[in-house]
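Below is one structure. I have some questions about it.
Removed from the display is one protein chain of the complex; every other protein chain stays in position.
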Amino acid sequence: MTFSAFELVKNALTGQAGWQPHWRKARPKPAYDVVIIGGGGHGLATAYYLAKNFSITNVAVIEKGWIGSGNAGRNTTIIRSNYMLPGNIPFYELGMKLWESMEQDLNFNTMVSQRGVLNLYHSDAQRDSFARRGNAMRIHGVDAELLEREAVRAMVPYLDFDNARFPIRGGLLQRRGGTARHDAVVWGYARAADRRGVDIIENCEVTGLRIEHGKILGVETTQGFVGAGKVGLSVAGSSSRVAAMAGMRLPIEAHVLQAFVSESLKPVIDCVVTFGAGHFYISQSDKGSLVFGGDLDPYPSYAQRGSLATFCDVMENAVAMLPMLSRLRILRNWGGLIDMSMDGSPIIDRTPTDGLFFNGGWCYGGFKATPAAGFCLAHFIASGDPHPAAASYRLDRFARGCVIDEKGAGPSPNLH
Amino acid sequence: MLINCPFCGLRDLGEFSVNGEAVARPVAHDDFDDADLRASFVDAVYFRDNPAGLHREYWFHAAGCQSWLLVERDTRTHDISKVELARSQEHDKEMTS
Amino acid sequence: MTGGFRLPESGLIDRSRRISFTFDGKPYRGYAGDTLASALLANGVRIFGRSFKYHRPRGVLGSGHEEPNALVELRVNARREPNIKATTVELYEGLEARSQNRWPSLGFDAMALNGLLKPIFAAGFYYKTFMWPAPFWEKVYEPMIRRAAGLGAAGVSEDPDSYERAHAHCDVLVIGGGPAGLTAALTVARSGAKVVLCDEDARLGGRLLHESQILDGKPARQWVDEVVGELAAMSNVQILTRTSVAAVFDGGVYAALEHVADHLVKPAPFMPRQRFWRIAARKAILASGAIERPLVFPGNDRPGIMLASAVRGYLYRFGVAVGRAIAIYTATDDGWTTARELIKAGIKPVAVIDRRTKAPDLFADVADAVPVVLGGRIIAAKGAKGVNSITVENASGRHEYAVDAVASSGGFNPSIQLASHFRGRPAWNDEIQSFVAGDSIGGLTTAGAATGIYALGDVLQSGSATALAALAALEHPAKAIALPIAEPEATGLTAAWWQPGNRDTGAKAFVDYQHDVTASDVVLAHREGYRSVEHLKRYTTLGMATDQGRTSNLDALAIMAQLTGRSISETGVTLSRPPVAPIAIGAVAGDHKREAFRPVRETPIHGYALERGAIFVDVGQWKRPQYYPFPDDADLLATANREVNQVRSQVGVTDVSTLGKIEVEGPDAAAFLDRVCAMRPSAIKIGRCGYLIMLREDGILLDDGMFARFAEDRYVAYVSTAHAASTYRHMQYCRQVLWPHFDVNLTAITDVWVQLAIAGPKSPAVLQALVDPPVEITRAAFPPMKAAEITVCNGVPARLCGLSFSGERSFELGVPAGYGKALIRRVMEVGAPYGIVTYGSEAMGVMRIEKGHPAGGEVNGQTTAYDLGMERATAKDKDHIGQILSRRPALIDPARPRLVGIKPLAPTDRIRGGAHIFPKSAIPSPETDLGWISSSCYSPTLSSWIGLALVSGGPDRIGEKVSVYDPLRNSEVAAEIVPSCFVDPKGERSRV
Partner (left out) sequence: MSDLSGVSERDAAFGLTLETTPHYYGCGRRGRAGAEPGVVLQLVVGDERFNIEARRGKTDELFISLRETFGRAPIKPMRTVEAGGFEFISIGPSRWHAISRGPDRDERHALLREAIHDLATMVEIAHGFIVFRLTGPMVTEVLIKHVRVDLDPEVFSPGACVTTELHGMTVQLRRTCDGDAYECAVARSYGGSLFHALTCAADPYGLLVLPAGDV
């Protein structure tokens, strides 16, 4: 069923009785052309683009829990393409373009809201490095503006301009950046993929990979063996665990990233703002909650819950940047399991196992990549060659020394 | 998380900084361009077991006794089963090898 | 009943202390001991606010933190706080509260029209609409939705109150001071172990404050007073009331929020508003009680429809009758208790409607006194501004009752949120038809009603047993305490969930009051495939409001369970997360705000720089003097130019104390440093300085700096300000982890020494006037790169190095920090005849760019020694950190961005850091991008803007004409690539 104003009214008048499941509750078939492991945004988008762009529809997405139960369901929803390094910009900009046409493409309102992403700077050195980044964006045809202090004040009047420990000097703004409704992205891709014939299999955990003579044959799951011509691995925080099933070690460490929402309030913050003198970022959801977060917890973890030290640090940053937050209340705090790569940039590549493809290392920034990652992984799986926009995201870059290290933090995942 | 520093006792996470998995530095030989040697460094510097379970890692008691610690911790529960001074550990290794 | 709804006698309120307050501007009166909710109810107020989505009038449901409905805005101006639960606000003189989410008034709300559109606004309607035409989303629909959403409005001015943190330690933390918690705390306390007892209420006693129960033949409240009295007198007990435990973290660390002054108009002077506790507990007992859940029925959100236990609570704790014609709607014995208490208070219920077909045994007295409808269900509740009638159906047919309140009791849910903070899944308990704590709850055990034990005698027993078990685990000797005797109690119930097949499904039967989620929304979610409880939650927003679905989640899960044909246990429950109840962001931040957000580091001459009118710049945590403006300097540039000119022509002094200093001492110092550094420290001669280059193991530059070698076995490393801490940590790592066999010690001495750089052609003369004889500051006796430990100014120990960052003849002079201020004064005195100036980091930065020395913009974690032209200083034949991986092909590719100088063809054309560089007539594109400017400045020495840049194949392009492209700042400048050293490339000036 296609969503339309007509359907909406019709169902309103008939007790909402006409709606159907947005995706079928599929059971695994014995075999598929392609199996995607991981029903997060990336896995579902991959399946959708396999079907849409390459007409490969005999596809299953296998998800151990409910779709979106991973980071897709717990991120702070920021989308942007304000990257600095040549390997990154084209990829994230491809993503940005896909966001801009997503609702019509999927016939699902994912609430993509291009309200602007503003990164504050507090020193000349930071301004120069933002300028390097902003100019790189402009050169790639991406929008970027460097704002002076007063222009920042006009956008976000409640920032601490007066008594700050680290006074705000200005900001780098990407107007096309913003937020999207994270769960809706998952559901929208699921529904669109399902409508093209993809099987979405929930509550089915992949427990092993069947590999013979260096070639993938299928996946062992809690619902039995599922044969596959090709397998795409899109399991974010579980990357190392699933890759280990193919005997692979990855340049990835699992970490916790915490996020927070406040109680819901009338609009006070119109764009996404990030602090340059610490780790903090905030936006306000359409529902009215302030959604914010900060630094990741520094130690490897699979626990999906954070530490008090980081909790306190985030609140200190919050009040330092926006003193008006002081009396507002934290409603809920949670943690996601993120796949921090050694240079802070992702990996989309084939693996040494024939037919097994890997997508991961998205760190704390893969939500914005959801459409582009799906697009590029589908391209790789279908064509056997990397998509040009993701051509830098290869595994051998570590051995070769062409890391894509935006922050210059080196092989310390917790510092990216 | 509290870490039981062998010197300082139970201390809050906030006093420490962590270096990730305790990976041994490969032993270099004279041919610094040797492919295997380079591969062993690439592996040690970039690649991780990243287990969901017991993890051996180095921590630095920065706001305390300034010791590097070898910590054994479960990455699923954060339960810490062992903490020792990294130097005594390495020292022992050296003595026995 | 006299005067409104206040009863003549009962209650824990102080009737001698009357309190005036306002709600929506209207004055009311209550008593000390009231909550805002109890006082308003006593005054006959029924509507407290409007609901989130449909703007329906809402009253009070509960009597504590579970409250989903009665949210108000409290206080005024900068202290304004939205979304406050009226049931948790202690009444204080002068309290000002306002209702929320209504326009123009609480009684009439224009947005209530939304309610009529309910058929459209069903769960998930957003996702299906607002897509046409595409550009309308951001411009029209989204702003509309955003305006409509949100409950209260945030205050935007600075919070006038202060907050603090505090830290406590104990053997056992007891969370909750009801009968279970009190018994547990007493058991622990008498054993001598350290106990902290927290309760979010202002008074200890828990449910006993709300009940008329008897213990040992006396009112239970008397027992509470005795226990509290004993606990308060013990030195091993810390009682924290008004303190809610918000979260549990690894290692038995609990976060709790103490509401120090929230019961006052404003905090007294020097009183924090709230205190954020970090409690380290070896064991913890969760005695947080249980919360009643309402029964779901059409119209169940009408003001006046409340929890049965709350009705009783208002009666006993506050002396308030919530209505005059109250119906009891129950599936539990607890509802009958409420009926009995109402009768006792002289308010005979209109009817007791029990979902069960048999009346409970122990309530014959009630059954005799009031009409009873067994096997009954409320199928409608009516009344525009509060319930005024209900329709009840049972086997015998339909009954209509005129009521002004309904006490609803569907069973109790143990308050086990804290037990899930380790993501342990609760376990289903059939007997109580609810979830209890499951495994994996991190050192926390539950007691009392929180375990699903409800009869008072059992609750007391549970508190004591749990405490004994905790003490046993701690191997702390303990004895059981004597427990008071409770009277027999009935705690039976039946499962009474909303049935989706009901023909009244279409009516508004609310499960989540605050988010306006109805039973039919759950049905729709099921229909559309959102059947996992977490999908259900996210699709309908069930349980995502400020009460986190305390009262609603289970009712919704039960509906989903029926729809999917699974048990509730199989259906599962959504995860609860910290905090248990919302906490203010400012309270957690404590005193880390404004200027005190992060500590400041000041150099020993900070006070002097202040006196000289220096302007400071933040470098990490340091405040460094950036420039020393003269009154007639036009701007920073003018000052910097003047300072540079003076240094280059005469002499200047600057503070370089922020550089990290690490003393490296021991017989293996040289051997150790050879492994750590990429150059060869062992080759530095004693009494000399040498360049310092450290790499990361991945071959990227970690830091650069200087070494002074003062003895065979003693070096001082001077590392960059920005990397000082990480470099020290790294060196300790090398020393303790990688090569512990080296006999070498590292001592951080950054703060021990003040360090001044004295630079310029006249610097030798200035130095000569400082040093004690026989030291001579001549070219021969103290050449560049010499390092010596001497005395200055008549005996002050000093370290002097012939180092130059500016390119001039220059010295770095260190003395013990306490002499810093006196030293710089002396330097200025003896330098006066030579026209000495103080210069700041800005002028220093200009001079280092003129000399082509890399700094922060270049040593940025992405560059190698090769990129920055330092590779000649590195040793290729020894194993040091970074040796192997720095040789990877991509790291020695000549096409890498490498350091060069850049100069505009027209000297007045400004070039800026961050601008990109393109071949002269190339069209800017990713393919033609050559690199970027990493640092730039105006050089007064060359009278031109200049820059350092990282340019692909840099040094091979010297002489090429390029375009400096800066679209962010609308600038494009023709420039030339030049060697990175602009001034005195042969270094002659530093050798004079």
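A few remarks follow.
For clarity, chains are labelled A, B and C in written order, and residue numbers in each chain start from 1.
Everything that follows uses one rule, which is that contacts are C-beta pairs under 8 Å (C-beta built on N, C-alpha and C of every residue); 3 or more make two chains touch, one makes a residue touch a chain.
If you're wondering where the values come from, they're calculated on a predicted model, not measured in any experiment.
Although it is left out of the displayed model, the omitted chain contacts the following shown chains in the full complex: B, C.
Looking at C:V600, C:L636 or C:V775, the residue that reaches the missing chain in the full complex is C:V600.
Residue C:H592 is the one among C:H592, C:R709 or C:R898 that touches the chain not shown.
Residue C:A822 is the one among C:M234, C:L362, C:A822 or C:A974 that touches the chain not shown. By the touch criterion stated above, the residues of chain C touching the omitted chain are 164-169, 194, 269-272, 278, 280, 591-592, 596, 598-604, 606-607, 610, 622, 663, 665-666, 710, 714, 740-745, 747, 749-753, 789, 793-797, 815-823, 826. In the full complex, chain B makes contact with the omitted chain through residues 6-9, 11-12, 14-15, 62-67, 85, 87.
Just so it is clear, only the chains that are shown with their structure count from here on.
Put simply, the C-alpha centre of chain A and that of chain C have 22 angstrom between them. Between the CA-based centres of chain B and chain C the separation comes to 29 Å, rounded to the whole angstrom.
Of all residues in chain A, those that touch two or more other chains are 303, 307-308, 312, 399, 411. Contacts with at least two other chains are made by residues 249-250, 253, 422, 697-698, 885, 888 of chain C.
Touching chain C in their complex are the following residues of chain A: 3-5, 7-9, 12-13, 15-17, 19-23, 25, 65-66, 68-69, 73, 86, 89-90, 103-104, 107-115, 122-125, 127-136, 138-140, 144-146, 157-158, 160, 163-166, 181, 183-184, 187-188, 202, 262-268, 277-278, 284, 286-288, 303-305, 307-308, 311-312, 315-320, 323-334, 399-403, 405, 407-411.
Those residues of chain B that touch chain A in the complex are listed here as 1, 12-14, 17-21, 38-39, 42-43, 45-52, 55, 57, 73, 75-78. Against chain B, in their complex, chain A makes its touches with residues 240-241, 244, 249-254, 298-303, 307-309, 312, 342, 398-399, 411-414.
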